[in-house]
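Incomplete set of chains, arranged as in the complex.
Per-chain residue numbering starts at 1, and chain names A, B and C are given in the order in which the chains are listed.
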């Protein structure tokens, strides 16, 4: 047994208060460290505590709140706490998925930052035994006229594309916002969905003593040292100095790693497996040991190294990409080694599990680290930070908001704005068809990938509306969950579960903590009402520069199941002469709408309320209609309201429409109001009455919103706007913006 | 005036391309390949004929566009036609 | 028909093309690992899309120099038909089995989308099930698909009727804006002098299933079945 007594620490610089502060530990946290060790730490130990107790790894500000999220449901196989969440898809198969942020690295080096973000989230998924089958990305950039925006868009999109394209996993969708609130803190959130057999899911608990700990993948270099602490610190004007910590991704090696790991997983060889993500070797080894209730000893001389003279500190903190740590069954070593060699990857036994309960790290014959695993992992500080909830603004009534001179011109401006223009320029750079199972490509409400070899479809979407969240975090949190649920429903899927990526400012400020708390309450309420649990997620705090925080951005990634893809629905109008119906309550809510923002530069009023009972009732009804084959196209109403939704359906189907306006509200409120829980559907002429009657039986609001046909959009025959004009406005904004140097 | 510019990765930055080339050379039977690093080589033909002005122009080009200063270094020579 | 699909470590359309081949021929192709030195006797060798060895340096160049490719070249020269799709086309030019080279797209961006192609010939083993001059929709997904050959080579290709597919507009015209990547003469695919080797950038295997939105890729596989069974 190695104890603290036999410890020798070479060239240990004296641990000064400055050094401790540089490692992001406050005085109280450092005292806790001293109490655990019963002595001063070595430099490597200080580094290890620093990353393990960073916000990024320890969730110290958010843990308390995250416990409020509902995480259980009949089909949940694994909720939060593992590398990714696992949901049962029936027939012995499971979806494994998660979303993660790579915000700070992407701002510093957009191409590599975004690429390694994709690499990291894919590792989280295949670590658990799943073959990645779809990637998504949720992106927030600064205002279009901010000098950095164009460069960041181009780098981030190329980085995401090149990484996923090379591996051969389709990037099937996402979302993109431009807003001044992200000028100096962009958000790059990547989501990966994988498919596994339910009896072949792998976890990270390293149970049992004396098992070999194996390192596979790329060699270790000095990349990204302090990445985890960087992701937990606010930016200031010296952030440029943090540049050398940027990691470079190697998608080809990741592809080899996916294949080799999946091949090994077909054998009976693995006790525990964990990717080396943030805080690399440190967090992977500590987490496996902690979950398995064992100790772990590592010998760094055996770690494959890319650079010479690396110190223990550097090796333990390196964030070199494309590496995994595996605890093997003892007799599986040769088999495992043969597989990794076949794929041309490094394979090294670097330690073993022990009964000591301690993390022992040796380097060049010296014990550099000797820390009790349980206390390192579980005594991370947990803060109940003070918070001040955001006071929601008052509701605006439609009458308080002016009408535009011409409704059609207002539509054209909206759909040709940075908020609503086509994202084709982005997704055409992503291989969204590889694997030959993408049955609904980007551009619709949710992407759908066929579950290979079956008739089932997995629908995937990501959503959040940050301007709603800023005005009212609680309502914004609800809305984000509800919008994913709606988008899944609109393609005919039964929503199953979500992952979240909670991007906020500095949690040490009570108003930011209040945003966080509000958003959690909203998300939790929506998940409960919709029976739609959270199975994985990620928190990214300190997204602020010089005291200016991003708008609260709890991005939600949802997945849903379509039993037979023959029942999949799309938003394109299918034929002329069909009846357009609007389902859901219409109130003409213009507070925080894009109409208000784009036309009047105003962001005021309360965001549209989300009535969760109404949400569920309308959604369930629409899904039933889809399954029965009663409707021909479906689209939810979201940003921009009804007029935009119908324009998008018309553009997708290249068929015009004549809209019918009701009398009870001003026309602009009907057309541009962003009331939640609404769907636009089309039915063949004879079927409208039946559908309306069925909805009325359920006490759902439904009305005829128009008829399809022609090559224009008109309002009760007035104010025509040609599809061509709409298409030009919608298609051109992004390519034109990106072509300017 | 012509600028011949080399853009190379900073030390310690992973070079997947170099690594792949080294492997491929090994596979082709070349022995004793110890390390390969890949960079870019760019030739820019300039109207500028004053060497000092050209030098500062090219430096600016490298910093602003040709090299990614986060992970790359550059160097160049100027040549009169 | 007995087909072999080569599998490089970075191939990622090997499964997709195998499915299309199996559907057309009722027989799964042999999947041949790149580490072998010989391809089993086959009626057709397929070089699939993907990033063979990461596609560093130049796309397809490392694959072209791999041991298994030596055997492919040998068999191709002896008359075994070869189909190279996307990365496979890049390998074929890198080995010299097909002339020219696939350079970075003129936009410098990866492009994934459906394109319209004109089938220039329907008298080859790859296209006998298409109508001559027929327009078909097939997706592309590549960063290096910009076909370049010098003037003489290009003239020769045109004279010998060796252009297999051309990017075109909906009306069949080969206007520059129907050209997604800057290829000379809007070339999307070419034959060797015998017509038995085809390299093309578009992915017929991606639109060979109505659930994926189209079946214009199918006749390519059924043509092969008809010619080689």
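The working rule: contacts are C-beta pairs under 8 Å (C-beta built on N, C-alpha and C of every residue); 3 or more make two chains touch, one makes a residue touch a chain.
Since the model is a prediction, treat every value here as computed from it, not as a measurement.
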item	value
Stoichiometry of the full complex in this file, by chain label	A x1, B x2, C x1
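Following the convention adopted for this analysis, only the chains that are shown with their structure count from here on.
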item	value
Distance between chain centroids, defined by C-alpha means - subunit B, subunit C (Å)	34
Multi-chain contact residues (two or more partners), subunit C	53-54, 56
Residue list for subunit A, restricted to those that touch at least two other chains	250, 252-253, 344
Residue ranges of subunit A touching subunit B (in the complex, touch as defined)	108-109, 111-112, 218, 221-223, 243-244, 246-250, 252-253, 306-307, 320-321, 344
Subunit C residues touching subunit B - in the complex, by the definition given at the top	53-54, 56-57, 62, 65-67
Subunit A to subunit C touching residues, read off their complex	158, 161-162, 165-168, 250-253, 255-256, 259, 342-344, 427-439, 441, 450, 565
